[in-house]
Every structure is written in structure tokens, then in C-alpha cells.
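The block underneath contains the structure these notes are about, expressed in C-alpha cells.
Removed from the display is one protein chain of the complex; every other protein chain stays in position.
First chain written, first letter: the chains are A and B, and each begins at residue 1.
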Amino acid sequence: MGKTVGAPILEVEGVSLSFGGVVALQAVTFDVREHEIRAIIGPNGAGKSSLLNVINGFYHPQQGSISFKGRRRRQVDPHEAAQAGIARTFQNIALFRGMTVLDNLMTGRTLKMTSNFLQQALYWGAARREELEHRAKIEEVIDFLEIQHIRKTPVGRLPYGLQKRVELGRALAAEPQLLLLDEPMAGMNLEEKQDMCRFILDVNDQFGTTIVLIEHDMSVVMDLSDRVAVLDYGRKIADGAPDEVRRDQAVIDAYLGVAH
Amino acid sequence: MLLEEASTDTFPRLLLKQVEIRPDRPAIREKDLGIWQSWTWTQVVERVRALACGLAAQGFRRGDRLAIIGDNRPRLYWSMMAAQALGGIPVPLYQDAVAGEMAFVLGDAEIEYAVAEDQEQVDKLLEILPQWPRLRRIYFDDPRGLRHYAQAELMSLDSLEAIGRDFAGRNPEFFLDEIGKGEPSDVAVILYTSGTTGNPKGVSQTHAAMIRTAGVLVEFDGIGKGDDLLCYLPMAWVGDFLYSYAQVHIAGFCLNCPESPDTVMTDLREIGPTYFFAPPRIYENILTQVMIRIEDAGWVKRRMFRAFMGVAKRAGMKILEGKPAPLVDRLLYRLGEVFVYGPLKNVLGMSRIRVAYTGGEAIGPDLFDFYRSIGINLKQLYGMTETCVTVCMQSSGDVRLDTVGRPMPGVEVRIAGSGEVLVRSPGVMKEYYRRADATREVIDAEGFFHTGDAGYFDADGHLKIIDRAKDVGKLADGTLFAPKYLENKLKFFPYIKEAVCFGDRREKVCAFVNIDMAAVGNWAEKRNLSYTGYADLAGKPEVRDLVRECVEKVNRDLAADPALGNSQIRRFLILHKELDADDGELTRTRKVRRRFIGEKYDSLVNALYSGEAGCHVETQMRFEDGRAGTVSADLAIVDAKTFDDAAARKAA
Partner (left out) sequence: MTHLLYSIFVDPFVQMGAAPDLLAQTLWEGLVSGVLYALIALGFVLIFKASGVFNFAQGIMVVFSALTLVGLNEHGVPAYLALALTVVVMLVLAFAVERVILRPLVNQPDIILFMATFGLTYFLIGLGELIFGGDPKVMISDQLRLPGGSYRIPMLGGYVQMQKIDIAATVIASLMVAALAIMFNRTRIGRALRAVADSHKAALSVGISLEQIWVIVWFAAGIVAIATGIMWGARSNVSFALEIIALKALPVLILGGFTSIPGAIIGGIIIGVGEKIGEFYWGPLLGSGIESWLAYVIALVFLLFRPQGLFGERIIERL
């Protein structure tokens, strides 16, 4: 691999989050370096998704801070996170089911569009030109993910594996600097998993996108990621290169040994 | 313009001719990033020049072979042309072949240069490299995923073109000089045929053979510059070379490359080709999709579809063929065109089709009639790689389901004593590449190619292909006995899943039949006929009558055919179990193993021929869960009505 991992782009420091009495994250500190593929693993309910939700602003932690590209914040809003260049996918696919693949991808470009409300409402020249420019960008994503054949298909009619791919496409359409993938391979068959792995590696390689992913499939994590953080009961219990983590006794006890 | 006097006897010279005639018309289109990009003939020749000069600079010499592996992409076609311009021979390979199969072809054709579409194909070639180290250069079209490949053999086609432009700058005369050196008798392409046994063989076709054959085709259907063709069948298939490459360069129309193999249906709709070829399987897939969508549609649409398809069935074919049809039907058909057939053809991308062909295997009557009845001029043809396809073709207005048409102009067809079809034509191959022995086996001293198919001419001079020659036998009285032909006729009925016919060196033809569980089950449910399983359903007298009607329809057809009239099916029985590959009765590709079945069920065969009314049978069989067990049944033997020639004519 020819990529160069840079300085930390995202730093999560001492983040604690609880819902009522239930503790989801406990003083988690976690960093992601530019251009790397960072995995978060852990048993069910370990707080992995909560961590992603904190990063993109769905949840607001009670303690700790998040700094992205050097801007330290106590909490972020999803809109701010998106504006700063964070895109994501969801564990249980959150696509716009009634819309076509093309329209779904176009929503990914929302923040890149600049024409004003009046032009939009009247679909005037500038808005129209802008639409075409963004369409060209979207076509690159379509080509990249090899989904030309489903451009005009309503997303709700697609099989699960393709929906996952479209969801990745919508995130890519935003040309993000940080891509959060919540179990991108959950529920896929072997071939679909291989395709998805290839896409993740290609995104990282060709666009230099920094990727944080949650994944259950250990072999996938080991193959894909540069560094792995392990969560258990809302705490980080290990962090390091895949091989180190695999040998870590605490990880074996908490995760590999017990849950699997 | 480019050459003093552009002659048209090799493909590179045809390209120059097209550039001269229509420099600025589109020669090829490809959908890329959602938009149809096109290249004019002038642009094409520049790209071919760059590729050819690049190849030459890399050491590619006259007579060298260039492997072409990938989907139908413009640059892959241009690479073929570039190789030919240098006097080399393109060898297109099937893109879905596994590395092992490719390794054989690379070795057999002694290939040192290869053009691969993408990472997938490059990976296969790199896997083969240790076995075939003579592969010197691999050029790729799409660089995606190949950034970190460091192999010295690899180079992108972009780089190759850059080298070529540089080379051409220093040797401005080179490209045209090389084209000038080409001879019509040079081999234009080597196409590997799969062959049912043994390794594939490379069919060497010359420029002259391909150009003359394509010329005949262009004239036959009046193909011209207004036509559009979508190339979506493998480049390694002779038809693609003939239709998408040879015809295009002769008639000068535009070739359209699909966006990806998955988008062919959408691309068809957007392009609306005027000329279309597909094997029966593809027509069947399209029809199935139509039917599924109709089932999903609202009831208004469904009712309309049913009603107008009824009209089409009644009158569509007559109208297509310009035969008289009742005025009411004509009016209804017009209406149907507006509401059903037109929109349907539009969705299928078939609204502009002038001629559509199918071939390669027998097409079911329902399928054939469906397309023709909605006004698509679907025709059949017959031929193989070794003859540049084009042996017989049906001409518009003279189309029949059970023949493949008359021999094409310039093609001599002869039927050998054994019933085998022999062909002599300008399109017969030069040789199997480096296989003089195999070539001698199929091309005789008079220059006739032995097709291996058995057939005969009917009274109107149409060729009828009945079977593979080696499977055809004779009845005791000398009548032709073509078991597969009879079996296929039976299998065209939805109720019959498999059939096995016996009769070689016997006095009459008898058959085993497997019913189609889904179709017959459905039929039985509509009649409130209860059954417990296959054996029970197969044993019902009502089902026997149903099958008997099918058999008798086949017999009536056969009676009308003087050559086969005697091979009507006299007696049959419905087997108590489904023939199964696990029991060795079918091959893995679901072809019946006639001899094995005959031996396994010899008591049944004997009963058929001894005139008994029934027979008891016990069979070992393997169940789906892997257990072995015995099934026993008492099977009834049914006598089917046969027809004599005159009666059949009257009935028809």
C-alpha cells in the first residue's frame, strides 16, 4: 500500500454517555489518523454504535470532547458534522426508500449545493446548471460502485446487499474526509462482503478518505484495518495494530473468548 | 484520402474506406458515466493508429497473436483492428473463462501480447504467467485497482497509445505502409470453439472469408448506415465478430457498447437497435421478465395485455407476413399496437428492430410466436464458427418455426448419406490453428466442411436440422430416427419435462415421458384432482390422457414430414420417478443419457416393444436427503394414435 497515514484528524477525549441510568460509553478516548482505516470492535452492546453517533452528532455526550480537524467541541450537531466533512452509513440501512438510487445519491450532495431557495423553487438556470454538475459527480460514484444498472430503481425494491452499496454511495457523494461505516458488511453473503471490502479499500486508496468502521466479522477487520480499538461495556479495553489486538489477553477474555 | 485507392479486401483497409466515405459520422458509441459518448470514424482511425504504432514499438510483429479479453469495449475493438493493421491476428477470449481455460488458449495460440479489460482479467493473466512465461505484455483498459501492481509485464492502454503517438510522429508513413502490406488471405481472427469433447480448437478465419460473408449478410437484410447495433454478446463468439465488427466496417453503421453487462436491458431501450441477435435463452429471459411485470401490474393492464395478446396470436403473424387477415382483427391489432405491443416493444428496446435473429439451438414455438405476433421480425439462422455462421438464414416473409431457411447465396449445402449436413462456402475456415489433423477430419478433399449435424431439405428447399449426426439412427425400415428432435418436440409442451425416445434399429418408436410437476400439478389442481406426489400424479389416467394428446400432436406434425413420418411415437409410458442427475440418468447439464436409461429400465423398454399393457418396476433411487431407497410402481403403457401423410395434410 502506498498510502501515508498522517496526523490525527479526529480525537475523542474522555467521552462519557449515558441514557437515564444506562451507561453507553465511559471515558472513551480514541483517535483516528488521516488516511487510515480504523476499526472498532466489541461484543453486542459494547457501545460501538454509540461512539459513531457521538462522532457525527446524533448523541450528545455528558462528558468529554471531540475535536475534528483541530476544532475541539463539547458536542456537535449532525448538520455541523456533515458540513465539516463527516459522512456515515447505518447498521440498519437508512436510505430514502421511496426515491431512486440517483435521487438518494443526490441527497448526499445537499451541502455542496449553493443555489438559493428562490432559484430552487423556480428551477432556474443556476439551479439547473448546478444539478447537472452534481449529476456528473454522482455518475463517478455510480461508476465506482458499479451500480449503473440500478440508477433509476427505487431503493426499496433493491436487494439488501445493493442497498448497503447505495448507502455507501450516498456517503461518498458528499466527498467526505471522514467516513463512518456502521457494520458495512452485516447480513451480506460472502461475495457481497468481498465486493464491499474491495470498495472500502479502494475508497481509502483512491480518495485518501479516512474511514472508521464497526464490524463483527473478525477476519474482515484484521484484513482491512490499520488499527483496531476494542470496546467492552462502554470502555475501551485495547487499541493497536490488528495483530497486537488479536493477542491481547483482555480482548480474548472479553470478546473472542466469551462472546464467540 | 489516406491511401491512394482504398480497396476493401482487408479490415484495416475497410476502416480507411469508411473514414473516406463518412469521416464525421459516429462509428462507435459507449455509455460512460451515464452519458453516451461517441467517436467518429476519423477519431477511431487515430486511436487505432496510436494503438498499432504502440504495439509495433513494443515489438509486436506481422503474424503475432494478440489476445483480447473483456466485455465489449471500444478500445478492445480498436485493439483488434490495431493488431490486424500490423498483419497480426487478434484472438478474442471468453471473458468469463477461468484462468485454467485461458491458459490453454494462450499456450495453444502462442500468445505473447494480451489486452485485458480490467483488474479481474489482469489477475487471471498474472495467475497464468508462471505456466505461460512467454506472455510478454499485458495492456489494460481500465486502471481501477491496478495502481499498486508492479509487474513489469503490465502497461495501460493509455500509455501504449502515448508510445504509439510518439512512434507515429517519428514514422509517419508506418501505419499506412503496414496496412498496405496486408493480404486478403491473411488470417483475420482466431476464434476458439468450446467443442463438446477435448480441448477447444482455434478456428482461423481469413479477411476474405469474413468480408465476403458479411457482405452477403449486409445485402440479404439491406443493412445500411441508418442501422444501429448493440454489441453485448462475448467478443470471443464468432457472431460478435461477424455482426459487430465485419458488418459495421462494411456497411458503415454505428456500433453501440453497453455501459456494463448488467445494464444491457436499459441500454437496449435507450439505443433501440435495428438489428439484433440473441440465442433463444435470452429471448426466453426477456419474455419471463415481461410476464413477471404483467403479473405485478394492476388488473386493467393485465386484462388489456391478455386480450390484445389474444388478438396478436390470432392475427399478428399473418399481418407481419403480409397475409390476409379479417378486417376486425386488423383493426384490433392496430389498437393493440397503440396500447400494448408498442409500449411493450418500447420497454424491451425493440421498437426499432427491423430484423432479429436467433440460432444456436431450437427455439420453443410459444417463444417464437410471441415475438413474431407482436410484430418483431424474428428469424432463425444456422451456422457455426467454422463457416462464419451464415449457412442458412430465413428471409423476411418466409419464416418457419421448424426450419432454418434456405442456403445463403454462395453457400453449397449437401446432405451426406449418413444424413450429415456438409457445407462449402467462402466462409468455411482456413484451418484449425496448428491442428492439421483436426482440420483434415472436418474438411474433405472437395472442400466441404462436415458440420456434425444431421438434417434434410424439405419440399420447399428449407433446411431442417434434426439432431447431432452421431445421435441419429435408423428404424428397421430405414427411416431416419432422430431421438433428440422428437424429444425436443415433446418437451416444448409445458406439461412434459423430459422425454426419452427409443427406436434405433427397431421397427417403431417408443418413449418414456417425465411430466413437469409444476405445470401438471397446476393443471390437476384446476380440475380438483388430488394427488400425493410425483408417482401418484404421473399414474393418474387423466394425466395419461393429457400426455397422450401431446404425443399425438407431435405425431400429427411428424406425419406431415415425409422424411420423418414413420418415426411417429407408437407407444409411451410415464415414468414413476423424475429422471435425475444424482441417479446418473441425466448429465450435470441436464441432458438425457439415453443409453444408460435404456439399460437401467430394460424391463420397461421390453414391455413397450412386446405390446404389453403395463409393467411392474422397482427402482433404486436416492432421495433428496441422501438416503437410498426403492420405489416400485405399476406403469400403464399407452398406445398413441398415429397419422398417415394424407390425413395429416387434411388436418393441417
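Methods note: contacts are C-beta pairs under 8 Å (C-beta built on N, C-alpha and C of every residue); 3 or more make two chains touch, one makes a residue touch a chain.
Here the structure is a predicted model, which means the values were calculated and not measured.
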| item | value |
| --- | --- |
| Interface partners of the hidden chain - shown chains only, full complex considered | A |
| Touching the absent chain when the full complex is considered, from A:H60, A:R74 or A:R97 | A:R97 |
| Options A:E11, A:D31 or A:E131, residue touching the unrepresented chain | A:E131 |
| Listed residues A:M113, A:A186 or A:M222, member touching the removed chain | A:M113 |
| Sites on chain A contacted by the missing partner chain, in the whole complex | 56, 58, 78-79, 82-83, 87-88, 90, 94-99, 103, 106-108, 110-111, 113, 115, 117, 120-121, 123, 127, 131, 170-171, 174 |
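Throughout what follows, only the chains that are shown with their structure count from here on.
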| item | value |
| --- | --- |
| Mean-CA-position distance for chain B and chain A (Å) | 46 |
| Chain A contact footprint on chain B (complex, rising order) | 31-35, 144-145, 147-148, 259-260, 262-263, 266 |
| Chain B partner contacts - residues on chain A that touch it in the complex | 1-2, 135-136, 139-140, 142-143, 146, 148-149, 151-152, 198, 202, 205-206 |
